[in-house]
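A single protein chain has been omitted; all remaining protein chains appear in their positions.
Chain IDs A, B and C follow the sequence of writing; residue 1 opens each chain.
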């Protein structure tokens, strides 16, 4: 790749910047995954990752992408032909729905407009309707990476409870974990799905399932034919610090470091800084006269902001200008908003000055690309940050 | 873990030593997996990995363990209820058979004694018998990591051809690739399965399927319900340098470096040094008066040597002594040879002096653990190496 | 140290950000400094460093700080009691003068106001006056790190020539090399002094002397008692790729990488981006209503900008606020401007977005610290960068 001076600004909503401390942990020599040093490491990591999910249930760690962890959640708890209720928050909920179909499930996707979070009332209505309890699971995305909308997971739980429905509750917080407030146990989630390359600040390569007791019970007796994704094997062997097949040892080194970093800082501090950057970013967008894709003030993602391009301007051409002139990667519009939005990631190993570099780059890019806008967005962000320093 | 002076001797048959050059490649900042730099990297890696398998067909790369790649090979090419013919070379062929059962296939496992490779004649007999072509695939392990026996893959191909049988030919060379001679195209293999943490010298976390045209055709129309493991998605997107989900970017950096290192040295040189270490090791074992598990001179693995413990001595206790006193990890006996054999890995980023350290450690461990043996094994290895320097 | 999210902004005028590529080079295993691999490395590095100085003369590399390289330049070319002519551009020229005194030379320091570069006319006048040629060397600082003033070295050369004076010409470009235009041969410099931790983007630990033929001749016959700093030993052994004592091998790995990076980009491109950042920074300072220490438009340093604090405000207290609130290190005022100026480093492995993060941090810090200023400095910089993207 062409030489560029200075660090690349990787401002997509994940993979996020991997801190040197984590890269150096990953860089340690691989060890025997059947030896005592590994066993101690595994026990430590498996324990340390739980508070990140705010759960006391086991967290299963796969050498996989986040989508692998989606598949794992479904194949462990459901059987072919099972009906699952999903909500179209954006591209990732849509992909999850496709995945469910491919593996033999029968998803019902409640249509959404990609500008709002999950409509808990719609979920409740569907569940109330489902007298015979054909719906076996409710699957929602916590933080929609394609839209920058964060759904109210507690409200969905309440909806399920209000409908007095026995469906399992599966939540994808691949891009939300360790950036946006998330509470597996308190919110009564049965399976939480996540990945390594967002708030956990690791390279991609690990998928996670936090598995509550009801989900575990479903997995013990049922599930779709599976081997790699099988929880029973994992949880059984994890108890003693082992894995059923060779784990991604070096990423586990990094995960231990990531958990330590997050706990040193404190989850509440982590969440607060993400909220702060998100607010600053929205002020910039507003000043530019552009529109934030997310329309509900209570659902703005602390992780990323999706920005709607003015009519007649292609978001991907704009992104190319930014990459070329300012060495910054912005997220593209995915699926049905392709070319119409770009996304600014403001998550993970990041800080105020990186945010100012990022927003300045967005603003300079708008000018260079000839996208109509009002100057002063970065200044507005700065004013907000200064007032909350 | 307790501080130890000097590098750990990781002499299990994989994960193998990861060279600093590869660790430093992996340590580079994660990039946008949808950007042009990644695209260039992916194209390069996908091209560079093919000659390692000696194939011109596509090689699919999963963020997974090697067992994941097993599963991928099966779910892409077979349908539930399909009969597959397998051969019990040791623990890994046995596990593969269990996996096949779990995902709804009907494996027939030809019994073996764990001391020999695949019996091509037995395969042929079974195929000849199978007039109605119910057997859809023949699945064998090239290098049995649990026994140190390398099977003759060309002979199995001949057997299939002799039987004039249309079964697909699936070969696991997870621990053989880039250490033992292997030729996907020439040997008419339909799917080759491998992993990153052995001859490729990477940390664990990548699984591979080299997919020949017949297998690809089977996958296009058939296969078991799948999403993560689906080849069609992968190969289609790979063509342009993309992946259907977030790939393990940092391991791909390492893979590029590994391919470069292997090609700089030349595959034939790589194979030759593994053969040489294997011969030296066997001379040591013979001098100690111990037995090599592999009984056929033509099937000795160049990757590892499994050694039978004298009656009345526990291999795992011996291994603990070696780990404790000499900071060396040896491979344990797996499955039905647990406690009865130990395994010496001599693969990957390794050299003569590391081998001498290893064999000296084995010999010193035998003395310290009170295992009956004749001194001079390391000396015998040294004599061999000297004569072939 | 307390955990901070995101990368530290090290915006002092050196040490500058060390790129990962260089850190990874440095991290390679140390090799035998008397073996063939080292010899090849040394020859390569010693050749590659010359074009950075724009010289064909030898460049001597010491395991030392930049001040060590000052001392080396003096002790190799002068004898105790020799008179040397210096010019007070700021703190570093002052320290160099003190050093000269300590090692037995008799410096005459032409007084400066710390806001201008070297006055070539004043140098010429002194030399013209010195009929008996008692002045043995003229020593000036190219880029005054304490003030952000870059002197016209070609003009000083002209002054020496105009005076027809035989004095040696010694130039410190510790903080200028590989950031500000510099030409050892063309400008007739006899000894150029530099260090590793500025434009060369390395950690501190290497000192450099580019040694022209006249200086080398002086060193062969004269000089002050010396051993470590002795050029003759170095240059003699360097010819074959050796060093007279154990060199800082790992920093030499980094130096090779740094030379490659600089040459890949091209020196002119390197200089141009530094000039651009410097101009953008001054526009920010001007907008804030603050004063740049450097008073001559033609002498603004491309490497750093020193900013004068408003009367009644302490620069060091301000810097503490910036460090505490925005995790950015700014340079302190040194010597007689301590507390009265702060310095913004904009050099080396850096880019537009890092600069915008930096200037935003300076502006936010002014607000948080209650330093009177007009908002909009970062915006002004952005406007300039946009117009020159």
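The rule is short, and it goes like this: a residue touches a chain if its C-beta (ideal position, glycine included) is under 8 Å from a C-beta of that chain, and two chains touch if they have at least 3 such contacts.
Fair warning: this is a prediction, and the values are worked out from it, not measured in the lab.
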- prompt: Which one, C:5, C:197, C:301 or C:360, makes contact with the chain that was left out?
  reply: C:197
Of C:247, C:302, C:361 or C:376, the residue in touch with the unshown chain: C:247
Statement: Hidden partner sits against chain C at residues 1, 7-8, 10, 12, 14-18, 23-24, 26-27, 29-37, 40, 63-68, 71, 80, 98-99, 102-104, 195, 197, 203-205, 224-228, 230, 244-251, 323, 329, 332
Query: If you put the missing chain back, which residues of chain B would it touch?
result: 3-7, 9, 17, 261, 264-265, 270, 273, 325-328, 349-358, 360-361, 363-364, 367-368, 375-376, 378-379, 382-383, 385-386, 389
Query: What residue numbers in chain A mark contact with the hidden partner chain?
result: 20, 24, 27-29
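Heads up, the rule we're going with is that only the chains that are shown with their structure count from here on.
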Field: Graph separation of chain A and chain C (steps between touching chains)
entry: 1
By mean Cα position, the chain sitting nearest the middle: A
- request: Would you mind checking which chain's C-alpha centre is most distant from the centre of chain C?
  value: B
- prompt: Between chain A and chain C, what is the separation of their C-alpha centroids in Å?
  reply: 45
- line: Note: chain C sits from chain B at a C-alpha centroid distance in Å of 54
Message: Can you pull out the residues of chain A that are in contact with at least two other chains?
response: 7, 17
